[in-house]
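Here it is: the structure, laid out below.
Missing here: one protein chain of the complex. Every other protein chain is in place.
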Amino acid sequence: MAQKKKDEFDDLGLGTKAPGGGFRALNKDGSFNVRKTNISFFERFNFFHVLISMSWAQFIGLIILGYFLVNLVFAGIYVGIGMEYLTGINGISSQDLFMEAFFFSAQTITTLGYGQVAPIGPLANTIAAAESMLGLLGFALATGLLYGRFSKPSGKIKYSEHAVISPYKNINAFMFRVINPQGNQLLEVEVTVTLSMRREHSDLRDFHLLELERSKVIFFPYMWTIVHPINESSPIFGISEAEMLTKDAEFIIMMKAFDESFSQTVYSRSSYKAFEIKWAQKFVYLVKQEEDGISVDVGRLDETEPAALN
Amino acid sequence: MAQKKKDEFDDLGLGTKAPGGGFRALNKDGSFNVRKTNISFFERFNFFHVLISMSWAQFIGLIILGYFLVNLVFAGIYVGIGMEYLTGINGISSQDLFMEAFFFSAQTITTLGYGQVAPIGPLANTIAAAESMLGLLGFALATGLLYGRFSKPSGKIKYSEHAVISPYKNINAFMFRVINPQGNQLLEVEVTVTLSMRREHSDLRDFHLLELERSKVIFFPYMWTIVHPINESSPIFGISEAEMLTKDAEFIIMMKAFDESFSQTVYSRSSYKAFEIKWAQKFVYLVKQEEDGISVDVGRLDETEPAALN
Amino acid sequence: MAQKKKDEFDDLGLGTKAPGGGFRALNKDGSFNVRKTNISFFERFNFFHVLISMSWAQFIGLIILGYFLVNLVFAGIYVGIGMEYLTGINGISSQDLFMEAFFFSAQTITTLGYGQVAPIGPLANTIAAAESMLGLLGFALATGLLYGRFSKPSGKIKYSEHAVISPYKNINAFMFRVINPQGNQLLEVEVTVTLSMRREHSDLRDFHLLELERSKVIFFPYMWTIVHPINESSPIFGISEAEMLTKDAEFIIMMKAFDESFSQTVYSRSSYKAFEIKWAQKFVYLVKQEEDGISVDVGRLDETEPAALN
Partner (left out) sequence: MAQKKKDEFDDLGLGTKAPGGGFRALNKDGSFNVRKTNISFFERFNFFHVLISMSWAQFIGLIILGYFLVNLVFAGIYVGIGMEYLTGINGISSQDLFMEAFFFSAQTITTLGYGQVAPIGPLANTIAAAESMLGLLGFALATGLLYGRFSKPSGKIKYSEHAVISPYKNINAFMFRVINPQGNQLLEVEVTVTLSMRREHSDLRDFHLLELERSKVIFFPYMWTIVHPINESSPIFGISEAEMLTKDAEFIIMMKAFDESFSQTVYSRSSYKAFEIKWAQKFVYLVKQEEDGISVDVGRLDETEPAALN
């Protein structure tokens, strides 16, 4: 049985020889503190993953930059061919000519094609035909990326800033709570909590999958308090606050749900370090019944009050 | 065992301290009676969720409005720059000029580009280049949204308007029936029924996961009657109609299926309140064999006839 | 145990009171012989399901027809407004004018916009601006539909035309075989076989979920023979060919797999009626090892040879 348990720790995929010290395995935002070295750019780089994961500001900036650069390149090509192969050119200075070539390129790549300026002869026409095709493909790509970006799991679950050690029935429990702030329904929500703790007199860490009062709910319309009862089989049974800090404990959370809006399975990760746990506190009640339904005061998600431990 | 059962109630995710009173947890259309307060707009708002969940009328209205407003803004910009930077302008009154700028903007943002009107000089050309790019991106977004909207789970399962308490074998049973009105196949359909009932002499509610005669079917080509036999282990064993009304019972339904048309898992929710249950009635039979197959009279989905209870 | 079994039949979702007679529940192509009556068009109709499920010929025909009709309508509008509000019109006869309006409409809705013909004045310009917007949206829709259509489960599993009753170990077995003719990998393939048979001296049918020698494979690179051993617990144990015909047996197949090309779960359905079963035959072996791998002779999928039954 103990052997069974030991196997389960490792289910986390973080390895058994995890480092000691004041190390945080999982950042608050769910990313891992892992750096891969000695790996070729080609192997590591996933073009679409990067384009889909970057922030919206970066993404839009990149599109604008790309649009600008591509037009710059094509303007150079049109100028290189000779501006006599474009109709309707009025500029005289080379700067003016370049600008007119630039705007002709923009009208071509977007398939706008006013026609005030148009290509003459096979070479300029071939470039323009290629550019408009490139524009359509680039735009097809942008369409796919935009869809890929916004249909990505948004699962913006909000975690209470602190976890607490509270009285629970006639023992104590480790608790934190989560809220679904958005309007989209999360269904069949599952949670796992794994404790990582430094082994005594050693640099190694042990991982413990914690037993929860409840690890799955069918609906998640507002709030859920996740409870790990600290009974005799708990790895933190009898541990003091000071000891938990010394052992550099980290509670690693993974939630999994079905997001009805996008018909997709979404994941959310977070973690609580020992210093983010309030002892002998309990969460205040934040659900109120009103005439037309339930009201949840999200602003009090992290509010606690003293509660004597058992 | 009883403890086990108690845990299961809570699987609903609606909390154990659910409010008493004449409260409906789940509306007929599957939405929850929950309001979140004290939450920042930024946290609550999911742009795409809103655009995907709004009605088609709202969505189309929004697109038309957006198209109109964007053109209004760009028309203002072109007029601001000076209409002398557009070719082919005929208007004299400022109203006419604005209108011409407005239509030039529309021709630019859709990449239509007739060319009767076209930009002159770097500034007007830059605006037009930016506008056509914006048009393409907006259109890419619309493409993604349209796809996201119509590939959304449609799972329009039709529930009988009332549930019934009917004789069943030599006991009675709680029954309702559902139909798949559309042509798309629903496969591996699962159902859970949870009963929420006010505790005696208390404001609290208990949640009970009801045992069903059958909770999963492989195919769902037409109709399915879901049956909860009221045997001794049922939480409504021995309860009278009056008592069920007093306890403000609510039967919360969740169905889950695989929609073959869109290759997606879809969910459907509904609920029956005590006053929506007909006692001592049974559903009439609505499937008929014809020469070339089975015929299902959907119009009689809610039709019942008296049936003496056991 | 028998009770357990009885529950399992019904898992098919085809109802326990299924009709008797020479009835086929499931057509060879996987569609159901079910007709729904008394249902409003609005409830039954799913626009996108229809557009996604129709054949390619119908779909393309519909697009061409739609394109033609929309241009017809807009041509009528432009003519109604007055052709003097379009530049570059040369026609004199009303027929010629209509045609020019028609082609102007086509150039507008595709955002082609040559500019030979262009709108003059607010009304014609407004129509043209609306039409180009409509064109973009229609095109966005077509993009989504095209993607939805071709990313749809293609799961073109090929079933042997007949099933056989063959000797198997020291008993007999019901067998059929399937092949994945395409290049896309199907992974984690699961199969269920349900037998529907008329009850003796009754119009009712019973459904039996058949036990299989193997009901899941991880890979499905070429062929799979699905085997139901006819041992004492089989519902067709001791049944003769004549009896199976009299009882109008139907073996209903459902397969489920993960299609790697489209990252989607796909389903396939088919059925064998009693008259499609060859008794005392076995399938010939069609896999051959060649130097560079395995060769599968798909043309012999349905080939059988006599084999004395046990």
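All chains are identified by letter, namely A, B and C, in their written order; residue positions are counted from 1 within each chain.
Methods note: contacts are C-beta pairs under 8 Å (C-beta built on N, C-alpha and C of every residue); 3 or more make two chains touch, one makes a residue touch a chain.
Values in this document were obtained by computation on a predicted structure and should not be read as measured data.
Enquirer: Can you tell me which of A:I52, A:L212 or A:V287 touches the chain that was removed from the display?
Expert: A:I52
Enquirer: Need a quick check: the contact residues on subunit A for the chain that isn't drawn.
Expert: That gives, for subunit A, the contact residues 7, 10-15, 17-21, 23, 32-39, 43-50, 52-53, 87, 108, 111-115, 118-119, 122, 125-126, 128-129, 132-133, 135-137, 140-141, 143-144, 147-148, 151-153, 192, 194, 254, 256, 262, 264-267.
Enquirer: Hey, which subunit C residues sit against the chain that's not shown?
Expert: 63-64, 67, 71, 99, 103, 106-107, 110-116, 139, 142-143, 146-147, 150-151, 154, 156, 158, 179, 181-185, 187, 189, 213-214, 216-224, 258, 260-263, 285, 287, 289-290, 292-300
Enquirer: For review purposes, identify every residue of subunit B that touches the missing chain, sorted by number.
Expert: That gives, for subunit B, the contact residues 111, 113-115, 143.
Just so it is clear, only the chains that are shown with their structure count from here on.
Enquirer: Taking the touch definition from the header, please name the shape of the chain graph: line, ring, star, complete or other.
Expert: If you draw each chain as a dot and join those that touch, every dot ends up joined to every other.
Enquirer: At the subunit B/subunit C interface, shared numbers over all numbers used: above half (same) or below half (different)?
Expert: Both copies, subunit B as well as subunit C, present different residues to each other, with under half of the numbers appearing on both sides.
Enquirer: Could you work out how far subunit A has to rotate to sit on subunit C, using CA atoms and steps of 5 degrees?
Expert: So the copies are related by a turn of 180 degrees.
Enquirer: Round to the nearest whole Å and give the separation of the Cα centres of subunit B and subunit C.
Expert: Measuring from centre to centre gives 26 Å for this pair.
Enquirer: How far is the middle of subunit A from the middle of subunit C, if each middle is the mean of its Cα atoms, in Å?
Expert: 37
Enquirer: List, in ascending order, every residue of subunit B touching at least 2 other chains.
Expert: 111-115, 143, 147, 151, 262 - these are the residues of subunit B that touch more than one other chain.
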